[in-house]
Every structure is written in C-alpha cells, then in structure tokens.
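Below is one structure, written out as structure tokens; comments come after it.
Apart from one protein chain that is not included, each protein chain of the complex appears where it belongs.
Right after this comes subunit A.
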C-alpha cells in the first residue's frame, strides 16, 4: 500500500480537453452509452486531424490514445503520429512518439515514414528530443530502421553524455536482437563503457555485453577478459559504504548487481579460469548480502544460480545449496517457490545435496498456494528413490487425495512411474495403484488399465487378494471408470477365487454367484459406466459362465438381452457370446480359459494405445475367427478345434510391441501356423523384439558396467547403464558420474540403488538422457566410485561410440 504523505504534486499541469473526455466516458452508465460517447469524440478528433495546425494537436492525439487503450480502433491516428513527430514543438513530439509506440509497429507501413524523423532527432541539440527518438527506436524499430540507424547509435555510444549513452546502449541491444550481425559493430564501444562510473550507463553496458555474448561464442571468448573488471565493479557495490542514490533496503543498486552476476554466469560457464577469478567474489556476495528483505534475496538468488552454473569450487557449491535450503524455510511464499525451481534444476546433477532437503520439500506439498504445490510435486517426484519409496509414497498419496484438479493427472502418472521403478513388493505395487485408482481414477492416463491388468496377471500368487480388493472397491463405488474396468476384468478372470471364500492375504468375502453377477450387472446397467466399461463388464459376465456352476442360465439371459442393445459394440459382443452358447458351446471352456502370464515389453515401459486396442480387439476377434473359419472345416470336432487354432493364419494387425505382449487366449492371433494346440501355445512366444544392444564398457576388479542405448528422437538418446558385482564381497556407495561434450545436454536420472551385492545377486541401473541437437560426435566419460571392504575405489572410463538401436 502506498503511504499517505503530505506533499505537493510536482506533476505537470494536466490537459483539460483530455480530462474532460475521460470524465465523459467514465460517466457513461452502460457499454452502449460509452460507445456513443466514444464515437462522437472520435469523429471530433478526426475532424481536428484534418484541420490545419492548431494549438490542441497534442491533446487530440492523447485523447485518441486513451480511446485506443479502452480497446477501440485508432488506426486513423497513425498518420497524425507521423506528422506530430515531425513537429518542432516538444509537446507535440512527445505525444507523437508515444502514439507511434502505441499505434505503430514494424508491420505497419506508416512506421517507415518516421525513420527520417528519428534520424534527425537523434542528432537534435536537446537531449530530451534525442531521448524520444532513442526510446521509440528501441521500442518498435524494424530491422530496416535498425540497419539504417546503427552507425548513429554507435556514435552516440561513444560520444555523448551519460543520459544519452545509457539509452543508446539499450537501443544497441534492440538492434542486435533484430539484426544479429550488427553485434560486431557495437562490441568495441560496449567494452569501453565498462569504465564508466554512471550506474545507468554501466547497467546498459552490462546488458549489451550479455546480449553480444549470448549470441556469439567468439564474442564471448573475447569478453572473458572483462571478468576482473566486473568483479571489481561488484566488489565496489557490495563492500563500499552506503550510497543513498542507489540504495534499496540496504543493498547497493541490486539491479546492477543482478545483471553483473548474470553476465559473470555466462562468462564463467564451462571455463575454469574465469570461474576461478570470480570464486571469491561470489562467496563474498553470498555471505554478506542481507537476506531479510526481498531485494537482498533477489541478489542471493542470482548468486546461487551463477554458482551452480559455473565451474565453482565444491565449498562454494555447498554454500549455494545451503542458501536454497534456507530459502525453503523462508516465510515468504515467493522465496520458497524460487528455491524449489532452482533445486529442480540441480536435482539431476546434485541429487544427494537436494535429498538432504527432502523433508522440507515434502512439507511444501501441503502449502496453500497452487504454484508452490506444483513445484513441490515435481521436485518430490524427482527425489523418489529406492530407499525412500515407502515414506515418499505415503506423502504422495496423501497429496493426491487433496491436491488441486489441475495437478491430479500429473501426480497420478508421477506416482505410477515411481511405483513402477521402485516398488518394494508386488503387493505394495498393486495396493498403490488401486489406491490411486480409487482416489483419482478419472485423471489417470488410458494405458493405466492394460498396464495394471498386465501387472495383476503377472502376480499369480496375489490373484486371490487382488480380486477380493477389487470386488470390495466395486461394491462401494462404480464411478471411477479405470477402477471399474480393472475390477470387472479381474472378476471375470478370477471370479472362481472369489467364490471359493478363502483367501490368505486378506479377509475373504462370503459371496454367492448371484452377488457377483449382481455387481457386474449393476455396472452394465449404470448410466455412469462408459461404453468401454460396459464392454468389460459384459465380457467378464461371459467369462464367469465357465467359472461358476449354478447360474449359467442367468448369464445366458443377460447375454441374449444385450444382443439387441443400442450400443453397437455391446451388441456385437453379446451376439458373439450368444453364438458361443448356442452353436459353439463345445468350445466355450477353451475359449474362456484363464489367461496366461503376459510378457512385459520392457521394464518401466508402458505400451500405450496399442495394448489397449489389442485387449479390446482381440477378445471379440477370437470368437469372430472361430465363427468365420469354422464353417469351412469338416465335421470332425477335434479336427475343427485344431484346424481352427492352427488355421488362424491372419495375424492381428498390430504393431510388434502388441504382438509380443498380448497373447490373450489359447487361440493365437499372431501368425504362428502351428498344427496343434501345443504348438500354438508354444507359438505364443512374443514376437521377439530385438533387445537393445548392450556393450560392456567397463570390467575391472569384478565390477562390470554395461551400456545400452535407445534412440528417442532425432537428437535424443536414452542410455541405460547397468552395473554388477561378481566379487565375493558386497559393494556399497556405488555412484556413477558422467560428462559429455559441450553442446550435448545430459540429464542423469536417479539410480535404482547404490549397493551391489556380491556374486551378481542384484544389479544397479541408471538412465541417462542425452540431447544432442548439434549432432556432434557423442562421447561420454563415466566416473565410477564405490566402497568395497572398507576402502574407496574410483575409476574413469570413456565411451566413444554408442550402440544404435
């Protein structure tokens, strides 16, 4: 809030015509009335424009600009701006240039017309007129104008007063942004400006140099020599006494400090010598800056960013991360927010340092503010590891139940990924996924359902447990589609386990066949169920016909009713199932048998849409094939079965990934032309996906490191490093560090663990994501460190070629 002070306004006398018009517009009570007032005013303004020179020109244009700000069209004022700019009167120039900045941009033809005026005004005797021209050029100068006027700007950079120099510097910045090649022109002048004492000029100079260095690596090389000068300037700001003109809450010219720190960051990046030269200064700024007010924290923040980006000493780095840690505990939400943003940037490279603050970060999940929550979620997900998975998941699930809607799907998929990678046990994994489905089932991605089904099938010892849990979940709530789909599928598959009434892992339910069928029918009939869900329910009902004993007739009647359902998909299924009951009853048992274990494609990999399609497609397709092929076969029943199964030449049109993961039923839908049932089951082998080629990159003292890589995109490569230990003693604190060529970006994901038990009992894997936009020759240097039998070992290996997949 602004203080109430008694003082006289030093503002210039206001423009009465303008103020009268504003009052008139504001007193309009409706939108319509306002439009009327504005139309009248605009007409008057237009008329005035057409008249010869009168004293009120600037007021007219000002009125038009006000109208423009309200959102009304004002393009008819463009030429008036051009005329006003050319006027000798300062008041008219002032408004004319303002109008040009508001109404003209480089795309308008009229903007070219002011180039000459600007050129003239740049050499005007009065610095305030020069200032107008510089301001306008920096605001809306087109590339052409920039090229035209660049030499003039360079002249002003060298020989003028501070007031003009600082504006010329920023004009130069704009010119360089528009016409990159002109950077070379300004480099010498920029260099000499660093010797100025005036803060405005210094600031402009630093901005200009930053722009030049960011655009041209050669220029950057040359400007590295300025590091000592910049360090000197900073020292002057940080150490010297109170300077009233530039002081902001105890910090001397924070704006300039931040800009210099940013420039130092660019100059110190990837350069040992430059980083060394600024080390002491950064430590000084980090320790001396007052962190009680925002302005001090702004400087500290920039310092931390610089320290983390250059080749700083480890002590300095620790100091920086600690500052971020302090920020995390700050009362000010803004500070917590930026602390987390910064930690997110370094969680890949300084993982352990960030882990130390995990507790505070997890607490931020409970913050009221949505931005803070979002940052905390991203950071928490990045910090999940094999050691903290249980406690982290508790927090994440708690978060999921109360998190804002826009974060739910991100949270759900983050949780799934984490569970996938670090699940301590299968039961925990299933429980976690079920928990997510019950809390946020509507926000999960589509491939969750087939993934979960895959997981469940693979965990055969938990089938009973799973179907019990899902049945209970289904009874309480049928609105979460993903959950209902999985539940129906399970009940269809393992309904017999449900009916048996015994279960080791959990309290068994005492249900009758009717109860189970009731549950499925409720889903079928509910208006909340999506069409896909109803499909699941119908198929599940059908499958139960081979798993229950008494109520088969009920199933028969359900199926026949849906034979005339409006939903085409359901109708088709029902008709086919009907056929299965009537004509092909002898096949029903085989068709609806328990599914075999599904091969997973690769660890941590979701199969996406293809799997889902296959799951849906294959089920009816199997029956279709039965129908279409059978009539062709001779009457011999056994022969029928075999030939049918063997004769399914047609592979399902699916991509190899699918073929390898969803052999749904004994009837193969892949193209193995097996002659009998056994061959067929044998032929259920997944179409082998050529596994990613692995090379051994390191093998010494019993420690082996293999590398496999997979191309993700034109410039992206994912490398997986796998380590194993064949010695007789356990290895602990196993860490990998990697370095790559300059232009390649590297992002190391958290490793699966840090201990390698003896005799290859378990492996450690770590993924490294590389981005090589410049397509340089990819090399990677890996440093391996570990502790074995109490001593520390370290070794380095260089990888010069990556197996392509």
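As a working rule, a contact is a pair of C-beta atoms (placed from the backbone, for glycine too) under 8 Å apart; a residue touches a chain by one contact, two chains touch by 3 or more; residues count from 1.
By our rule, contacts and distances are computed from a predicted model.
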Discussion item. Can you match the unshown chain of the complex to its UniProt protein name from these: "Ribonuclease P/MRP protein subunit POP5", "Origin recognition complex subunit 3", "BRF2 factor" or "AP complex subunit sigma"?
Written reply: "AP complex subunit sigma"
Worksheet item: Thinking of the whole complex, not just what is shown, which of A:248, A:386 or A:532 touches the missing chain?
Response: A:248
Response to the item:
Among listed residues A:41, A:152, A:302 or A:754, the absent chain is touched only by A:302
Worksheet item: In the complete assembly, which of A:114, A:157, A:207 or A:517 touches the absent chain?
Response: A:207
Item to complete: Check the options A:49, A:90, A:428 or A:581 and report the residue that touches the missing chain.
Response: A:90
Item to complete: May I ask you to list the residues on subunit A that touch the chain which is not drawn?
Response: 1-5, 7-19, 22, 26, 55-56, 59, 62, 65-66, 69-71, 89-91, 94-95, 98, 105-107, 126, 128, 131, 134-135, 138-140, 163, 166-167, 170-171, 173-174, 199-200, 203-204, 207, 245-246, 248, 253-256, 258-259, 262, 294-295, 297-298, 301-302, 305, 333-338, 368-372
